[in-house]
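Shown here: the complex without one of its protein chains, the others still in place.
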Amino acid sequence: MDLELTSDQELLRDTTRGFLTDSMPLSAVRGLAEAPSGFDREWWKKGADLGWTSLLVSEARGGGSISGDGLRDLALVAEEMGAMVSPGPLIPTNVVAQTLSVEGSGDQAERVLPSLLSGDAIAAWCIAEPGRPFDPTGVTLLAEPERDGFVLDGVKLPVEAGGEADWLLVTATGPDGLSQFLVPSSAPGVHVTELRGLDLVRRNAAIRFEGVRVAASDVVGELGGAAPSFERQLQTALVLQCAEIVGAAARVFEFTVQYAFDRSSFGRALASYQALKHRFADMLLWLESAQAITVDATNAVQAGAPDATEVARIAKAYVGERCPELIQDCVQLHGGIGVTWEHDLHLYLRRVVLHRQTYGDPTEHRDRVAMLAS
Amino acid sequence: MDLELTSDQELLRDTTRGFLTDSMPLSAVRGLAEAPSGFDREWWKKGADLGWTSLLVSEARGGGSISGDGLRDLALVAEEMGAMVSPGPLIPTNVVAQTLSVEGSGDQAERVLPSLLSGDAIAAWCIAEPGRPFDPTGVTLLAEPERDGFVLDGVKLPVEAGGEADWLLVTATGPDGLSQFLVPSSAPGVHVTELRGLDLVRRNAAIRFEGVRVAASDVVGELGGAAPSFERQLQTALVLQCAEIVGAAARVFEFTVQYAFDRSSFGRALASYQALKHRFADMLLWLESAQAITVDATNAVQAGAPDATEVARIAKAYVGERCPELIQDCVQLHGGIGVTWEHDLHLYLRRVVLHRQTYGDPTEHRDRVAMLAS
Amino acid sequence: MTVVATAPEGLYEDLDVFRARAIRWVEANLEPLGSADPSVGHATDDTDQVVRAKAIQRKLWDAGFAGLCYPVEYGGQGLPADYQNAFIEITRGYELPMLFNTPTFTIILPTILDFGTEEQKQRFIRAALRGEELWVQFLSEPSGGSDLAGALTRADRDGDVFLLNGSKIWSTYAWRSDYALCVCRTDWDVPKHRGLSVLIVKVHQPGITITQIKHVDGTEEFCQEFFDDVPIPVEDVLGQVNDGWNVASRLLLHERAAVSGSSPYAMRPRTTRHESDQIGALLLSGADDRQARQLIGEARVLTRVHSALVGRIGTSIRTSRLPAEAGSIPRLSNGMLRVRLATIAIEIAGTRAVAWQEGDPAGNLGVAYLGRQGVCLGGGTTEIARNIISERVLGMPREPADDRARPFREVRTNASVPRNRA
Partner (left out) sequence: MTVVATAPEGLYEDLDVFRARAIRWVEANLEPLGSADPSVGHATDDTDQVVRAKAIQRKLWDAGFAGLCYPVEYGGQGLPADYQNAFIEITRGYELPMLFNTPTFTIILPTILDFGTEEQKQRFIRAALRGEELWVQFLSEPSGGSDLAGALTRADRDGDVFLLNGSKIWSTYAWRSDYALCVCRTDWDVPKHRGLSVLIVKVHQPGITITQIKHVDGTEEFCQEFFDDVPIPVEDVLGQVNDGWNVASRLLLHERAAVSGSSPYAMRPRTTRHESDQIGALLLSGADDRQARQLIGEARVLTRVHSALVGRIGTSIRTSRLPAEAGSIPRLSNGMLRVRLATIAIEIAGTRAVAWQEGDPAGNLGVAYLGRQGVCLGGGTTEIARNIISERVLGMPREPADDRARPFREVRTNASVPRNRA
């Protein structure tokens, strides 16, 4: 995807690719479909050793990037994970780790970051609410102040990795405005319900907060100052989503092109039919475009560029719209086998559709892009 | 289009087709482009003799249909006009004539209908207002009651044939609700401005009503009862628009298919390229679909079926969306010549786009269809 | 054979009398559908569906309402199409044995009528109308779904039987069917279209192994069959030996007639239940949001236009305004429609389509989206449909193929090309 990698970044990409190929081939991903948890903790720890959890965390707080551009590094990991429809709470854990690194108190960082970085603990970003827009105005979960803390009441849904998380970063609203709270999933009043889902290994949960008591020291960052951090968290999530989608789409396109050379109909290779050739040309256009805008978004967010807000949403709006269609077209070109359980195509489709629908869908992001333009 | 014509209807279609071919070939249509009026009055009278203006008017009031189904008959005329991008105020004159036939007072009918039916006079339906939705809620033109009548103030735009019309049927709002008024275009305070337009011969105007005094006897139908008649007028207009669009699209598709057989590239006929063959297949699908839904809409409106409201809008939403795209694709298949002034393609494109945008565009009608569905 | 469209005076029971009789019987003997899916009825599972369908069809037979348009001599009622249409009207809202509709009544039996021997017609049409035998088609093969004439499944003459070997795939619910029409190769030394035969095959017999194929949505409707020296009596060839392409082509024509709504043997026009379901699901959500209304409106528009098209093409084929191959137009339309509806559905369902609480119907929309392309693949792909429309309806040149003239033995059944890296 990214055309300008340092040798260190290439190393990161290759080690991640090698690790995934060996430890988590698609057969293994299928194996996890029926498992109670969508991923294996020991396996996740090995990934953490490769840097999957620490790239967005400052060195001061125990993390560190490969190239100095942590998000660009992490996008490489996400791309490889997309190509292998890999399990693992990549997005929520990194969003929370980054937040604690940037905004967390020393105490919070000490309490939580080491275990997140080592992979021993998992964190979930509790932001979306049922039927609400995916932005600060959508948050209704209430943080009612009491003497020395707050009481949380409300529902978050869907929460990625919510069922596996040890720590919850909860965005809530209250008299002081939008604030974030760091809550252990074991806290009294936290009710987690696993949701049914399309992706075989990336699970989501509904989490009901019923009179959950948190201390003032559990506020992450400034009380009432969560809106700007939401914007950063969203940009990070969108970049990682786009990178995963593009990684998945590129892999599917590659083996579908090969299929067109290998497979014949009416005594001619599929690749010799002009109607199909033209569709492959369109697909290549979409794929290169998706990669191009994902790289631009990654760099813009990495650099904190003034247009990062817009480019990140543009990337999600485009990649989230086109790539599922591209993969569906690949299903069509495979014929009947393409809609069978045994073929891997649906694994990719499940992943990209999950991404399409979550953290704001293309419609929401187009809407926001239009507002930014006017 | 309609697969079930009576011999009388076939005769009507053939005489109209013959008359248009002889009296108004496309070269003649081009000739009218620079003319002050988009059509010739004497020519319109000849068309009136063929029934163009009387099919929606009851026999009691001097009109009469061919088959007993006046709108189905008129749709045949519209289809032929579309195929020849014919000039002439077909839609406004018939909408007004039908209104006067159904709702007009005996006096109004006697004063106006004979000249409309003979083609000596032209009528315009003044309904649309700038930047307002195309439905009763969009009407802001005010009819202020005074002792023995009303004073009209406001702007109608665009008004089809507004620049050529002798009579104006004006929908206005007031203390009694939505009402219609029959106003001579020569009335004091009526200011008509011709608009620039895409279609070479179907002109539109902006009409400003500045303190225009009308008598109580100029109210058409019931005072405050114009909403239901708007629905009937709209359905009539939509059916005629769809019939014209389908007539135009069918003609363009026919000569483009022929072009694909005649024209060769790289030593092969265009019709031999699978990528193009598949696009022609899609176009035929769209064309047959457009014809099918237009016939259904015509019959539903003709029969006053309960779903006429929905089907007429569905037809416009589909036909208005697909057929311009179909014709644009035909432009593409013609290559460079397709975007030249000398080629007739743009005449058809101008006509179907005019229809697409007026009397409610596909977006407005989809919106309404969704409301009806829920 | 063709069916009379409307009844000449006096030749048949008066249509109104028929209608009255039918209404009385239907109200007394068929179960109202209620909210049940018309294509499934009140069946509790796949097996129960077979049992119910056969029982209901038997009822229709006993009452003289089976095979209204089939010839009397083979157990039908020999009535014109408008009696069937009347019956469709009358039975709307009641449970029918839809399992027999396709392929048995609309595709298989018509083909048997066209090519069967007197014995075959007597034997099989009657039994099916009596509700005793369900049919399935053995057409596609693992080597290539679209190229029917490229069949590799072989039937080799051995005394008074053919020995059937090979494999078929994408047959629907083969395991619950009784008989199948199977396209196979009986001569390898002639061009592909001239060495085929169509056999009547008893589905459940030694040498035939049926495996179910799991669909992305988890269902197992499709099957693959493996044939190992299955003996087929020579008298069970349908049509002439090596004239199978002719028979198979007719099979496809009847299939298109069924799809395009122009079959006089259909118990009920293809249900638009799916569409209305989808739309229902959409209406769950925000008709208060202008953007959602655009999608809901689009879904409604496309659905209604499709049904108008089905009617128009059906009429056009019946009146010969268009050739029978025009049945590929509604086939293409149906594919495009369902694909768009499946997409609109998830666009409106939002996150509920990918992560839902147990029992939330929105989850089905997400799952349905995974199998979205199925409607563009089954029963001839949309690509094949576009070929047929451009070549057979618009009369454009056929695609070049290098496997038409040569003996099939010499045809490369795998014509993969090397990938020349640019």
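The letters A, B and C name the chains in turn, as written, and every chain counts its residues from 1.
As a convention for this text, contacts are C-beta pairs under 8 Å (C-beta built on N, C-alpha and C of every residue); 3 or more make two chains touch, one makes a residue touch a chain.
If you're wondering where the values come from, they're calculated on a predicted model, not measured in any experiment.
Contact with the omitted chain, checked across A:D296, A:E325 or A:D344, is made by A:D296.
The omitted chain makes contact with just one of the residues B:T21, B:T137 or B:Q258: B:Q258.
When the missing chain is restored to the complex, the residue among C:P71, C:P323 or C:P407 that touches it is C:P323. For chain A, the residues in touch with the chain missing from this view are 3, 257, 260-261, 269, 271-272, 274, 277-278, 280-282, 284-285, 288-289, 291-293, 295-296, 310-311, 314, 317-318, 363, 365-371, 373-374. For chain C, the residues touching the chain absent from view are 289-291, 294, 323, 325, 391-395, 397, 400, 417, 419-422. Chain B meets the missing chain through residues 128, 131, 157-158, 193, 195-199, 204, 206, 257-258, 261-269, 271-273, 275-276, 328, 331-332, 335-336, 338-342, 346, 349-350, 353-354, 356-358, 361, 363, 367.
Definition applied: only the chains that are shown with their structure count from here on.
Averaging Cα coordinates per chain places chain A and chain B 52 Å apart.
Taking each chain's centre as the average of its CA atoms, chain A and chain C sit 42 Å apart.
In chain B, the positions touching at least two other chains are 274, 277-278. For chain C, residues touching at least two other chains, in rising order: 383, 386, 399.
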